[in-house]
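With one protein chain removed, the remaining protein chains of the complex are shown where they sit.
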C-alpha cells in the first residue's frame, strides 16, 4: 500500500486552536507575497541557458548534501547516490540512486528535508503518494517526464515560484558570464550575484593560489602588492554590483576582525602572499580583510554578510576523495563579542554600514548576537541558518533574539540553498513558523493582532528588501 | 486612529485553556503579595527628598538604556533622545525626544520593554491608548501633569506599588547620605542599600584611583596597606548594614575566584595598588577579593551576589562620549565550574555562607549552575537577569534549572532596574511567567495543584525574603 502525500493547510502551526486560528490569519497575509531570496547557492547557468534539468536524482539528490549526508551517516556510499567524486562524474545509475534514496526515506522523519521534499513533490510535481520503494520508479519517471517539458525549465519555474529576486554567490575570480548572459537575454527574471571573496582572502583555502591568479587576470592589478590587491577587490566589487550584487558574503572559520595600522596590514599581507602562512597569520589576515571590506562597503554601499563558525571539510577522507561541500562541515562554538570588536570600534556606529551576522552556534543568539544587534547601528541578525533553517531552529531564533533585538534588527528569511526546487518550500516553512511564533505572542497577549499582521509582512518581505537594499 | 491599550487579564499565561485556568488560579494567590525588591539600581535621592519627577522623557526614557539602546541600534542618536553625555546634560527638548520615542514604538514589538511600558501607562497613568505619533503629545502632557501632583511623588508611588522592601546599590566610596536621610526622615518605607565594592576592587575600573581615595577618607584606614584595605571593607560593610544592607554585590567580568595564601594575597595587593596591573593581575585580584568577601560574610552575615559575564562598555566611542551603562554591555560565555572552585573549596560546605550567582550566559543554567546549586550548601541561583529578565528568558530559566536544582535553590525574582515605575510591571511579569510554568507542570501531572500553590507564593515572596535574610 502506498501512503498518501498530503500537505496539510495548517502544517507547522501550533496545535492549540486559538493560536492556530491566529497563525492561519497571519499566514493569509503572507502566503502570496513574492519571494525575496537575497542569499543562496543556485547555479546561474540554469537561468542563463534555461536548459531542461536532467532527471530526479541529478536534480534533487546528487547536489543536495542535506540529503546524502543523512544516507551516508547510515553507511550508504556517496558513489551509489550519484555524488560526483573529485574531477570525475559518478558512474551510478540515477534510477538506482533514486531507489536507494526512496528506500531510506524513514531516516528523514522529523527533518526539514522531509518537509521540503514533500512540498516539492506535491506542489511542483503534483504527487499524491509519498516517496517509498513502491513509488520510487513511478516518481522517478514522472519527474523525468515533467522536466522535459517547457513549464519545468528553470526560468518557467522561477516565474511560477513567484520569485521577485534571487541572488547567487560567486567568487572574485569568476567571470560572471552567466550573469551577463542573463542580463543580456532580455528575460525579466531578476537573478543577481553576491561577492564572496573567500578564495582570495583565505590563505588556507585550497584554491588560494589559482584564485589569486585569476583575480589578477580579471582586474589587471598586481595582486601581490597590497594596494593592487585592495584595488582589485574594488574593481571586482564594482563588476559584481554591475550585475546586480548588493551584498558581499564572508564564510570565515571565526568571526574575528582586526584593525591593524596600514603599515601592519601591509606587512601581514606581504607575509601571507609570500606563502609564510601560519594558522594564526591566516586568521589575522582574514580578520583584517573583514575590516577592509567594511571600509569598501562604506564607499560602494554593498551590504556585508558574515557567516562564521563552520569547521569546513571535517571529514578528511571525504574531502580528499570528493572535495568540499559534501555535508561534512561541522559547526563550532563561536565568539562574537571579542571577535567583532575591532571592526565595530572602527565602523560600528556608522549607520551607513550594514553588516548582517549569521551563526551556527545558537548559544550566541541570546547571549551575544541579540545584545550586539540591539545596540550597534551597523549590525543586523541573519536568520536561523543552515542546520538551523528548520522549524525548531527558526522557533529558537525568534524566542532567543526577539526580546533583546526586536524583530526590526533581523532581516527576514533567506534560504541559502543550492536546491532550486526547494526554495518555495523553505520560504513557506519560514513564513509558517514566524506566523506561529507571532500567534503565540498574540494569544498570550504580548502583541496585538494588528501589530502581528504588520510584523508578518515585514518579516516575509519588507525587511529583506530593506536590509539588502533591493 | 489611535489603537487601544489593553492589559489583558490573562496576559503571559499559556493559551491552552486548561493550563490557562490553572495559571489564573495560581496567579490569584500571588497577584496581591507585596513586592520584595532586594536588588536594583533606583536612586535613593528620590526617596530621601521626595521631589517630583520632571517629565515623561526624563523619567522614562533618558535613564533607561533598555529603551534608548534599541532606538540607537536603528540609527537614532543618543543626543536626540536626551541621554546626557559625559559631564554635560543633554540639550534635547524632552518633548521632541518623547516624540522620537513614540514614532519608533514598533521597534519594541515582542520585547519586555513594550510590556513594562504598557503596564506603566495603563496602571500608573491610566492611559487607554497606545503610545504612537498621534498620542505622543497628549501622553507627554498627561504624564507631566500627573508627575506634578502629590500621588506621583516617589514615596507615594512606593506605597501605591505595595513595595515591602527596595534595595539600591552603592559603592564603598559613597557616603550614603540619602539612606541616612531616609532613615532619619521618619518615613516608614523600607529602602536599603547593598554593598557593591567593584570600584575599589577592580583595578581596571576607570574610577579605581579616586574611589580608593574616598574609601580611605571615609574609613580613616591606610587603604594602601593590605590589612588596612581589608579593615576599610569591614568598616564600610558595617556602615552599609547600618542602613539596612543585607547583601553585597559583585559585578565582575568573570566568575573567577582565588584562594591565595596570605603572603601571596598581600604581594598581589601591593602590586595592584602600586599600579603594576596587567589584565591577568587585575583578574586575580578580583578573584581573590571574592574569597575575602566570602570570609567577611561569614563574620557579618551579608549575603553575596555574584553577577559575572558582561563585557562592559563594549562600544568604545560611546564609552568615551557618554560613559558607562549606556546599553553597550554585552554578555560573554562564562565558566563557573572552574571559576568558583577556589572559593567553594574554602567555604562551599558552610551553610552559614550564602552566595547568590547570576548569569548572562544561559548555557550555564542546566550545565553548570543548576548542578552547582543543587549540590553546594552555600550556593543559590539568582533569577533570569538583565537581557533575560523577560517572558522567554524566565521560562528558559525555570525549564533549565528546576529539574536539577529544584525551586528551593533559587531566590525568587529581583528586578535589577533603574526604572522605578517599571518595578510593579517587572514583578508582575515574573509572577505570571512562574505561574504559567507551574501551570504546565500541573496540567502535565508533574506537580499537584496544592504543591504549585505553595511554590507560587514561595517564589513571589518567601524565597527572596529568606535568601536575602530580610
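The letters A and B name the chains in turn, as written, and every chain counts its residues from 1.
One rule holds for everything that comes next: contacts are C-beta pairs under 8 Å (C-beta built on N, C-alpha and C of every residue); 3 or more make two chains touch, one makes a residue touch a chain.
As the structure is a computational prediction, the values presented were derived from the model and not from experiment.
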From B:37, B:297 or B:402, residue that would touch the chain that is not displayed: B:402
Residue among B:326, B:426 or B:440 that touches the chain left out of view: B:440
Residue of B:106, B:321 or B:377 in touch with the missing chain, whole complex considered: B:377
Residues of subunit A in contact with the chain not shown: 3, 8, 10-16, 69-70, 72-75, 106-112, 115, 311, 314-318, 327-333, 360-363, 387-388, 390-393
Interface residues of subunit B (partner: the chain not displayed): 14, 16, 18-19, 333, 335, 337-338, 341, 344-345, 348-349, 351, 363, 366-368, 370-377, 379, 399-400, 402-409, 440-441, 443-448, 450-451, 454-455
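As a working rule, only the chains that are shown with their structure count from here on.
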Chain centre separation in whole Å, for subunit B relative to subunit A (CA means): 40
